[in-house]
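Here you go, one structure.
Removed from the display is one protein chain of the complex; every other protein chain stays in position.
Chains here go by letter, A, B and C, matching the order in which they are written, and residues are numbered from 1 within each.
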Amino acid sequence: MSNYDSISQEISEIAKKLLKESKVDKVIGFGLGRFTKEITPIFIKKAEDADRLIFNKNCEMSLTKYLLNYKGEKVAIVAKPCDSRAINAYLSEDLIKREDLVIIGINGCPGIEGNTACEECNIRNAVICDYSVGQEMSEEEIQAEIEGFEDEIDKMNQAERLAYFQNEFERCTRCYACREACYVCNCEQCFTDSNKPKWLGESVKLNDNFTYHLMRGIHMAGRCVNCGACEMACPEGIDVRAFAAKMCSAAEEIFDYKSGMDPEQKTLLSEYKVDDSEKGFME
Amino acid sequence: MADSNEFEPKIAAFLCTWCSYAAADLAGSSRTQYPPNIRVMRVPCTGRLDPFLIIKAFNMGADGILISGCHPGDCHYLDGNLYARRRFVMLNELMQYAGVEEERLNFTWCSASEGKRFAGVVKKAVDRVKTVGPWMGFDGQGFSKEEGDLINEQL
Amino acid sequence: MMIKKISKERFKKLFDELKEEYNIAAPILKDKGKEKILEYDFINDFDQIVWDRQPDSSPKNIIFPQNSMLGNDYKGSKYYDDNLSTIIMGVRSCDIEAVKVFDQVFIEDDSYIDDSYKNRRDKTIIMGISCAEREDSCFCDSLGLDPIESDYAPVYIFKDEDEFFIKIKDEKYEDLFEDLPKGDQAQLKALKKQRKEEFNESSFSLDIPTPLPEKEMFEADIWEEMTEKCLGCGVCTYYCPTCYCFNFFWEGEDGESTKYKSWDSCMFSSYSVHASGHNPRDSKGKRYRNRIMHKFSYHPLNYEGLACVGCGRCIDRCPVNLDIREALKMTEEYLLEEGGDESGKD
Partner (left out) sequence: MAKPVLVLGGGIAGIQAATDLAEMGIPVYLVEKKPALGGKMAQLDKTFPTNDCSTCILAPKISDCYNHENVTTFTYSELENLRGTAGNFTATIKEKPRYVDVDLCTGCSECIENCPVTVEDKFNEGIDQRKAVYKYQDQAVPNVVTIDPEHCLMLNKGVCGLCAKTCDKGAINYEQTAQTKDLEVASVIFAAGYDAFDGNIVSEYGYLNYENVITSLEYERFLSASGPTGGHVVRPSDGEEAKKIAFLQCAGSRDLRSDTSYCSSVCCMYSIKQSIITKEHLKEADLDLYYMDIRAYGKGFERYYNMAQDTDGINFKRSRIAEIDKDKDTDQIEIKSVTQKGDINTDKYDLVILSVGLKPNEEVSQMMKKLKIRVNKFGFAAVDEINPLKTSRDGVYACGVITGPKDIPESVIQASGSAISAAQDAYQRQQNEQNENKETEEQKDEFKFVDNERDKIGVFVCDCGTNIAGVVDVPEVVERAKDLPFVEHSEEVRYLCSSDGQDLIGQRIKEKDLNRIVVASCTPRTHEPLFQKAVARAGLNPYLMIMTNIRDQDSWVHRDEEKKATEKAYDLVSAAAAKAKKAHSLNREKLEKIDNAFVIGGGVAGMTSALELADLGFKTYLIEKESVLGGNANNLLLTNDGQPVKNFLEKIKDRVNNHPNLELYKNYNIEEIEGYVGNYKFNLQSNQNDSQEELEGGVIIVATGANELKTDEYLAEESERVISQLDLEEMMKDNKLGDNIDKISMIQCVGSREEGREYCSRVCCTQAVNNAIFIKERFPDIDIKVFYREMRTYGFYEDKYRKARQLGVNFIRYEVENKPVVTREDNKLAISYNEPITDKEIKEETDLLVLAKAITPAESNKELSMALKVPLNEDEFFLEAHVKLRPVDFATDGVFLTGLAHGPKNLNESIAQSKAAASRAASVLAKDYLLTEAMVSTVDENLCSACGACEDVCAFKAIEVNHDKGVAEVNTVLCKGCGNCAAVCRSHAIELQGFTNEQLLDEMTALFSDRKSNIKQMGGIDNG
């Protein structure tokens, strides 16, 4: 994406129009903090503030989850391609209503700085939107973006993988920032907080840390859109995205399934085919 | 497991009540012998199995798991096993990716008439788990005093 | 008071002597995946210490570990010996002030003395270090702290290139440094003056009454808007040097369980859930209000000083860049607009 300024301007103008015409009550987008030059989610309610909206390669947060806070309100949202998939997933679960929503989709997403998820991302255009900004990326251009990507962990042997993840999760403080940043994690109560039954101990021990990430991982199956928000949120720099990313690639490889591509789509584990793969089953 | 020095794994087995649990019963009524290393938990359908339960089995120290349901198409609840199949395939991918040996993860189908096969499946699963030794937990620290001592020695 | 001045080499020697008698914790770089993070840990090697910037997390994990079995639990650290006292080296003003907050709550408050904290604290010597440069997010001076020197640490280090002034304020510890070459007080004074001048003014200025008016601010309508983007993850509290909320729980099977004390976070939705299921803080706004009010109202009301030390770590670590300075500014503006009425204060 060549020109962030023009995209930012486009977004601002759309937002301004939507607010002015009272099509929406607010626009969720990215802007700068008051005391820092860091990108932060902003919530524009007045047309005159719409100029604060910007888009650039540091817009790392996934804004989709905020939609859950505004059920029943008319909201516009700036959506990167991955966010647009997350929106589809919410629509498919009836968590939000399409008619309440105006989606300003980003096309030709160049990826977010420091977000490793973008290195393997092959959905670079918004999959659902009312307005699109930016230049649509062609299949060839997308392939060029992800060329050379390889899952390093996949190349390790079993013992190395176990050691790698043990080393990672040793650091986990179970602050659950990964969970909170993730659009998928919208349960009324997370299993980590459940007392009945108690899935995990409260003390931060590697065995339970590891278990937490596995459990989170399987909940990602068929739902993760590989936005990388979890990894960006982790204060300990843990590879918290690895399991989710594996679930994405496995779903695609084995079941030809990509989550969030269609608002009518069922999640991977809520459907089956009679001749589904039995990969990994005993003979 | 004191009477032998050989590693005797303890395997968490989840069997659906209609087919595989029946197969296990049939192995019994036809006195087909198999290793005593599995601990069976009966569930109505493999569709009942939240992958969490399987992850949790490893968290608690099971050396491996064995899951068996009705063959595809035979489900008493029409298609529970077909949903389960997807869950297991994905869970299997995840667990192996995380570094859990594939030998610990045993998924299969056994019909109510496959008593002999069930015994064979148990033997196979036990043999598979034996080849990779005791499960030391996700923290690699082991669960028993002996395993702990072993690790301390290595340190 | 005693002032010493030593070279890096000499400090290293001192370190090696001290480590025979003490556990030593200091900020070192730790691998955190792709990045390296500066964090306090027990160490064995002087050269590992990074002096020149604010550590990414406070020494809270040393003085108030995340999980404790009501004894000590330093994750089986190799360089920790339970029989020895601990020196924490290189603690900055903000973090020293934070230890003061802990001390106020866990030791000095007569109503309850936390034995496990007190035992640990009694066996801890804090060696402060003077800040040389402002980080993007820190604002301790806006809250009235002095980044150059804090009085609360018994020993203080001023690093000047490869040389170190060590100021021993507490006679108790003079023995430890007896053998070191003496430092010139005037020289130190000059260094401090120069630091002060170089230390650029914070762009952030704050004018709020402390303690914040409890009732008025509790009822203010700014909290939900302030936290619209908050994810509720609790990272801010985990990295906050003064957040000390904790939780007790038992873990393990019948007859074999262990009692744990572990950090809690007022940002967790489960923080104040009643057994009935009712949650008095059922929104992010209400929870964040608790966080701000605790630091700027409840603590100053009950003790002395604020419970925010302006270290800025919550700003750095927030996944959505929620900035406590913005929150405070909003508070200031709210009080300015709404709060002509002084009766709100008490």
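Here is the rule we use: a residue touches a chain if its C-beta (ideal position, glycine included) is under 8 Å from a C-beta of that chain, and two chains touch if they have at least 3 such contacts.
Source: prediction; values computed, not measured.
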Quiz item: Which of these, A:S6, A:Q143 or A:S270, touches the one chain of the complex that we don't see?
Solution: A:S270
Practice problem: Check each of C:E20, C:D82 or C:D221 against the chain that is not shown and name the one that touches it. | Solution: C:D82
Practice problem: Write the list of chain B residues that the hidden chain touches. | Solution: 1, 3, 8, 10, 12, 17-19, 21-22, 24-36, 39-45, 47-53, 56-57, 60-62, 70-71, 73-74, 76-80, 83-84, 87, 111-117, 119, 137, 139, 141-145, 147-148, 151
Practice problem: Pick out the residues on chain A that sit against the missing chain. | Solution: 93-95, 186-191, 194, 196-199, 205-207, 219, 266-267, 269-271
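Everything that follows uses one rule, which is that only the chains that are shown with their structure count from here on.
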Practice problem: When you average C-alpha coordinates per chain, which one falls nearest the overall C-alpha average? Tell me, please. | Solution: A
Quiz item: Once you find the CA centre of chain A and the CA centre of chain C, what distance in Å lies between them?
Solution: 33
Quiz prompt | Between chain C and chain B, distance of the C-alpha-averaged centres to the nearest whole Å | solution = 48
Exercise. Return the residues of chain A touching two or more other chains; collapse runs of consecutive numbers into ranges.
Key: 205
Quiz item: Which positions of chain A touch chain C when the two form their complex?
Solution: 33-36, 38-43, 61, 65-66, 69, 116, 168, 171, 173, 175-177, 179-181, 189, 193, 201-205, 229, 232-233, 235-239
Self-check item: Touch list for chain B against partner chain A, complex
Solution: 51-52, 55-56, 58-59, 72-73, 79, 82-83, 85-102, 105-108, 121, 124-125, 137-141
Quiz item: Which of the residues in chain A come into contact with chain B in the complex?
Solution: 153-154, 158-166, 169, 191, 199, 205-211, 214-215, 217-218, 221-222, 242-243, 246-247, 250-251, 254-255, 268-272, 274, 276-282
